[in-house]
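With one protein chain held back, the other chains of the complex are shown just where they sit.
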Amino acid sequence: MAQGAQKIVFRPLNLARCIIWSGFALLLLVLPLFFNKGFALTLMCQIGTIMIFSLSFNMLLGQSGMLSLGHAVYSGLGAYFAIHMLNLIGKGWLFPVSLLPLVGGLAGALFGVLFGYVTTKKSGTPFAMITLGIGELVFAMSLMFPEFFGGEGGVSSNRIAGEPLFGFITFGPQIQVYYLVAVWLFICTAAMYAFTHTPLGRIANAVRDNPERVEFIGYETQRVRYLVLIISGFFAGIAGGLGAINFEIVSSENVSAIRSGTVLLFTFIGGVPFFFGPMIGAVIFGFFIVVLATITKAWLLYLGLFFVMMVMYCPGGIATLIMMQFPIVKAGRFREIFPSYCLAVAAGLTLLAALVFAVEMIYHLSLEAAAGTTKAFFGYDVEVASATPWLGVALLSGIGAVLFVAARRGISTHWDRIMGDIIRSQTA
Amino acid sequence: MNAPAPMPVIAAALELRAVRKSFGVTEIIRGVDLAITKGERHAVIGPNGAGKSTLFNLISGRFGVSTGAILLNGGDLAGLKPFEINRKGLARSFQITNIFANLSVFENIRCAVLYPLGYKYSFWKALSTLKDANLRADEILELIGLKKRRDVKAGLLTYAEQRALEIGITIAGGAEVILLDEPTAGMSRSESDQAVELIRKVTVGKTLVMVEHDMSVVFSLADRISVLVYGEVIATDVPEKIRGNAAVQEAYLGTSLAEGAH
Amino acid sequence: MFKQTFGALAAGAILGLAASAASAQTVKIGYIDPLSGPFANVGEAGLKQFQFVIDDINARNLTGGPKLEIVPLDNKGTPQESLNQLKVAIDRGMRFVTQGNGSGAALAISDAVAKHNERNPGQSVLYLNYAAVDPDLTNSKCNFWHFRFDVNADMKMEALTTYLAKDQGIKKVYLIHQNYAFGQQNSRIAKELLARKRPDIQIVGDDLHPIGQVKDFSPYVAKMKAANADIVITGNWGNDMSLLIKAAKDANYNGAFYTYYAGGLGTPTAMGEAAAGKVKQITEWHANIAPNKTEKFANEFEKKYKLDFYYLRVNTMMYMLADAIKKEKSAEPLKVAFALEGMKFASDTGEVEMRASDHQIINPMYISTIVKAANKGDKPQAGGDKSVKYDQEDTGLGFKTDARIEAYVVSQPTSCQMKRPPKS
Partner (left out) sequence: MEFFLISLLNGVSYGLLLFMLSSGLTLIFSMMGVLNFAHASFYMLGAYFAYQISVKFGFWPALLMAPLVVGVLGALVERFMLRRVHKFGHVPELLLTFGLAYLIEEFVHLIWGRSSLDYKVPTEMDGPLFTLYTTTFPMYRGFMMLVAVLMLLAIFLVLTRTRIGLVIQASLTHPDTVEALGHNVPRVFMLVFGGGCALAGLAGVIGGNAFVTEPGMAAAVGSIVFVVAVVGGMGSLAGAFVASLLIGVIQTFAVAMDYSFVTLLKSAGFVITPDTFLYSLWKLTIAQTAPILPYLFLVLILIFRPRGLMGTREG
């Protein structure tokens, strides 16, 4: 599935790498200064846990070519074990709350060992279908055994338990939970990145590209997939554990097929072929679900459209979109193509505006007809029933279409010329 | 240079005893007996559909034999999976290029050396610190002449370069017995001459079994030749004898061998 | 199941926008219920009922000063999402939140509100539950900051079994529930109460099926017929309710169905004629009770929103809240909570009491059967029961009262030991 530019190698290797990682650490440290509102912090913690979860998911899809349609099973079960452990800590067990995600991780790995043995017997579509089946079974079971799964209300707990860390950190206030998530996010991201540079990690890529050939260089492909699944289950369990601390409740929703579908969708939007793709996906998840969901009831429609457009026009996700520009920037020719990009963005925005107007007005007509036919649009009321706004929409989409055609032609000509020069310079 | 080597007395590196293989009703391999001594370069030729690739698939464990036995250095390979056979020291290449398209050329080779060097499924060692593996991989790259294409994605190589990489991956593991399935298929004259030199260079001291159509490649490389027709070996001998063998001419070459099939 | 991928997905709030300070004169109430995804229709109907009764309260200035305002917060039907919305409400300075759809979300909110108030004493928040009926909320998991304005499931079963006990014709009862905490609890309490009140009644079936997984209920109906059960008791809701009734009609099973949610939004439409004369429900109100003091209110509501009025308990709740604010002359949750505790209020169906020991409302209930109504929508129809004036969702079927059960019969002892904050 991954295609595109030549293998990107940073020169010199370690300087670029440590800049990136220290920058990442700095960002995590400084973020709460900008977003310190109660809910914003919770959301950032949620995005952090989803980053770990998506990275563990992409360890299967992006690194080893295994599409799992039931990955929430590992993070959900990890979360259940973690929250039960939290309750035990509350009853006096000596275990630091800060290491709770580890309990989730071990539980995730344990179920990786259990289910993995069955699922990794097959690969490709059969593997996807088995994980779908197991996902449905675990979800149905989660409602049937209230002792462990806590029934519909789920299992709740109090994260202020046991000895405070270093004497003063009780994880009561949200800011402390944020830094716990940040630390675990950094550790897990580093660990998963390092994994891609180990023999097993690289052979997993080989299994992704050509499972048959791997059999002939001494590796048993099922064993490779099995080990990768266990490790991925471990990190998914850690994400589950962190989620349990952040929300102090774990319910059957954590193991639902909806969760598995979410991580698949946003990892794909973020970009499967690149390691950091899922992290972009998690941030976009935050934007779509948070900001958009409160502005409009039709956020699901926008998300659907956005996703379908991504699948059709940019299957490599946003990460690939960014990394494709890399050779051009390296060749110093970005200035040439930049105006066409601006044109494309302008076209996109006008089309989007036309779409938003149309959808909001239709939504207003169908759902809120009772509350009169005027709709507030960023401050001024629009008379939905009359024709003028609809004419405006048609006009906007017309302009947008024209801009789009122009931008498309501009980009393709520039792109071919620059890439042509680059390829020629290489093979000379 | 390739004077007919006398039959050494030591055990055969690879031995096939009355091997038969049928898919459903049709029998493809009808009783093949073959013994290839250590260090020998053996070519298997025959018209299309004679069962050459099926023979390779049987030896490398991709299919199981219907009856008969295949022995590697005396050990029976019955029921073993391809990776188990590979670990016993047998490596094979593929007629249709079968490489890791999204990994760089260097990584393709390094993947092939990891298991033999004992790194197996380790996820705690960093690849950059594995001095022996990286050195070995660079050696192989030098050997197959892809040094300057080290960091290019394997999928972006030219056809001939990919065929060279295919051979590189096969020999990288250091297997004693090498199976090459039509290594020069689809190559131009100059490219195939280059490939022959490469094969000669990389199989020094190793046992080579090769399926090949290009007679010039066969005669410049093989110590002995087996001719497979309709699932049966009709002749196994040194190149000169094969060249003169009436049955081979009639069943396989059609025209007399003297004019050569360039 | 993939289709609801985002229908039931995570948080909804402006990231980091400044919270509008709780202006003295308006009391904001956070409405945390599903407004998108599979249960959106139920959530939206509830929101409109709050809007309508709040307009009435503000118009008549029943709070003696501050205006009330309902603020919609979409929780997409999941417990985790409800917690996110609760944090949004707290960020925006709301001191009251209300929720009703799903015991999972209710338990999550009740627990989170208690923890929030404990960790930030000055900014306590009050949770008013108008529809989640899990008994734990006012027993093992009760807390001072949660008030429930809907009779809980065990008390509904108490009322139901008291009514059934009087009918000697019933000898065999069949139970069928969805296999989750509420269903299991309901089945347990039904067997317990029936054994106590009518030991001669035989439980001939006790089925539990996964929620939303059953497409065809005919095997269950075949079991009912094989056991020749006189009546069926079920706590099912939504599709699991409608498909069960359709299967019963198809297989010509004529026993009565005693349910909690037959009148739920969309269910009458989905069941159609199959339900006539067979399906009964237990609720605190329905359109054809006599005397019906809410008739005018319900008609105005239906005219404005083209939706059946359903939640009388929302009216009772908001009027009681307004009374508490007026009595205490302040909208401080602590004061309002103490005012609500033990409050007796003259609701449209008679006196109700917010029991002090566990903050559980005690109010009279009605058992009613869905029958062919006098008119379909607003046009009279032939063969309808003249006493049933209003139909449900223009289906031509309306509810007819079988019995009214007084408040004292409904109440059950509670095991709740509540920690109360200091009064000042």
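Letters are used for the chains, namely A, B and C, taken in the order the chains are written, and counting of residues starts over at 1 for each.
In this section, contacts are C-beta pairs under 8 Å (C-beta built on N, C-alpha and C of every residue); 3 or more make two chains touch, one makes a residue touch a chain.
On a predicted model such as this, the values are computed, not experimentally measured, just so you know.
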item: Omitted chain's touching partners, listed by label; value: A, C
item: Residue among A:Leu132, A:Ile160, A:Val291 or A:Ala346 that touches the chain left out of view; value: A:Leu132
item: Residue in contact with the excluded chain [from A:Leu300, A:Ile318 or A:Ala347]; value: A:Leu300
item: Residue in contact with the excluded chain [from C:Lys225, C:Lys389 or C:Arg404]; value: C:Lys225
item: Residues of chain A (touch criterion as defined above) contacting the omitted chain; value: 1, 61, 67, 118, 121-122, 124-126, 128-130, 132-134, 136-137, 140, 144-147, 257, 261, 264-265, 268, 298, 300-301, 304-305, 307-308, 311-312, 315, 359, 362-363, 366-367
item: Positions on chain C where the hidden chain makes contact; value: 1-7, 38, 40-41, 44, 179, 207-210, 212-216, 218-220, 222-223, 225-226, 239, 242-243, 246, 250-252, 265-266, 269-270, 272, 395
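Just so it is clear, only the chains that are shown with their structure count from here on.
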item: Winner on C-beta contact pairs when A-B is weighed against A-C; value: A-C
item: Taking each chain's C-alpha mean as its centre, the one farthest from chain A; value: B
item: Chain closest to the assembly centre - both centres taken as Cα means; value: A
item: Euclidean distance of C-alpha centroids - chain B vs chain C, Å; value: 75
item: Complex contacts: residues of chain A adjacent to chain B; value: 2, 6-7, 9, 194-195, 197-203, 205-206, 208-210, 212-220, 223-224, 227, 231
item: Chain A to chain C touching residues, read off their complex; value: 34-35, 37-40, 42-43, 46, 136, 140, 143-144, 146, 150-154, 156, 158, 172-173, 243, 247-249, 251-254, 256-258, 261-262, 265, 285-286, 289-291, 293-294, 297, 299-300, 303, 367, 370
item: Complex interface listing, chain C residues touching chain A; value: 1-2, 4-17, 19, 35-37, 44, 48, 74, 78-80, 83-84, 87-88, 90-91, 102-104, 106-108, 111-112, 115, 119, 134, 136, 141, 179-182, 184, 208, 210-211, 213, 304-306
